[in-house]
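Here the complex is missing a single protein chain, while all its other protein chains stay put.
And now, chain A:
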Amino acid sequence: MTDYYNFGLRRLKKSRRNSGIPLHFFIPTLPNPAPSNNRSLFPYSPANQSVTVRRPFPLSHGTTTLGFIFQGGVIAAADTRASAGGLVACPEVHKITPIHSHLVVTSSGSGADCMLWERILTREIRLYQLRHRRCLSIRGTAKLLSFMLHPFKGTEVCVALTLCGWDKDAGNTDCTKMSEDLSSTTDDSSSAVCSSQDVTAMAHSASPSSGPKLIYVCSDGARLQGDIFSVGSGSPYAYGVLDRDLRWSLSKEEAISLAREAVFRATHRDAYSGNNVDLFHVTAQGWSQRKREDLKEEYYRDMKRKTNIVEG
């Protein structure tokens, strides 16, 4: 029986850094060992001259995604535009993907890479759940993902994921079934009341390792845990909006409208972000998704508000 595991990893064995992570797919051998940031597409181009226009800083691919933690859980928001250079390849992409009932991941970078790595992560989390009969913690998930991405450091793999999730207490082991889709937009008031009460109760009584978590994992190898992250070409604009208004004590509606506003402002100024906004809210009961909203409507509302201010 051919040992695919070792066949594909033959070249990596020597480096001794591959710690036996389950990569059950063939890693293509590189034609020549490419230096880390060199896009060596043309064989005759000088090594230190990039083929494309020199950018002042590395552009992390057209997207605006953000996540933040507040008293009511974790909010994850993203735009829905997939751009390929100057073309809008698809205006309705899903950049936020649920992994299990208490974890969603926002993706940025290369679309194909993100889709693949999300599937790999889902598979590994599910395998862990089946083998150990408990849910892997969010920090453990981030570490697993970071270690799985490590052999590809220096290659063209470009993945920047933000894991937004809720760690449950040790007693609660069930994370497999996807939480029922509470995706209606009209029940905000009632669900806000009960979910915020539950959340505050949980937050106070739970051990420090449980509760909302937000971790950024990047194919460069960065793994950062924090309270607010925004990734993508639109992230400076989103940070501007979030840094001003984000507080721990926001209500669920305020947090959702803040996230929507941040994505809207980013899509307004960033050419590579746009179309719609996806919003996910993760609490101790699981994730819930809001109906996707067209930012065109938001733009018209904003225009109307501005003309009212001018006239009024």
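Here, contacts are C-beta pairs under 8 Å (C-beta built on N, C-alpha and C of every residue); 3 or more make two chains touch, one makes a residue touch a chain; residues count from 1.
We adopt the following convention: contacts and distances are computed from a predicted model.
A chain of this complex does not appear here, and its UniProt-recorded name among "Centromere protein L", "AP-1 complex subunit gamma", "aldehyde dehydrogenase (NAD(+))" or "Proteasome subunit beta" is "Proteasome subunit beta".
Checked against the hidden chain, the listed residues A:Tyr216, A:Phe264 or A:Phe280 yield one contact partner: A:Tyr216.
One of A:Ser146, A:Ser210 or A:Thr267 touches the chain omitted from the figure, and that residue is A:Ser146.
As for the chain not pictured, it touches chain A at residues 14-17, 33, 57-58, 60, 146, 150, 153-154, 216, 218, 220-224, 226, 229-230, 235-236, 239.
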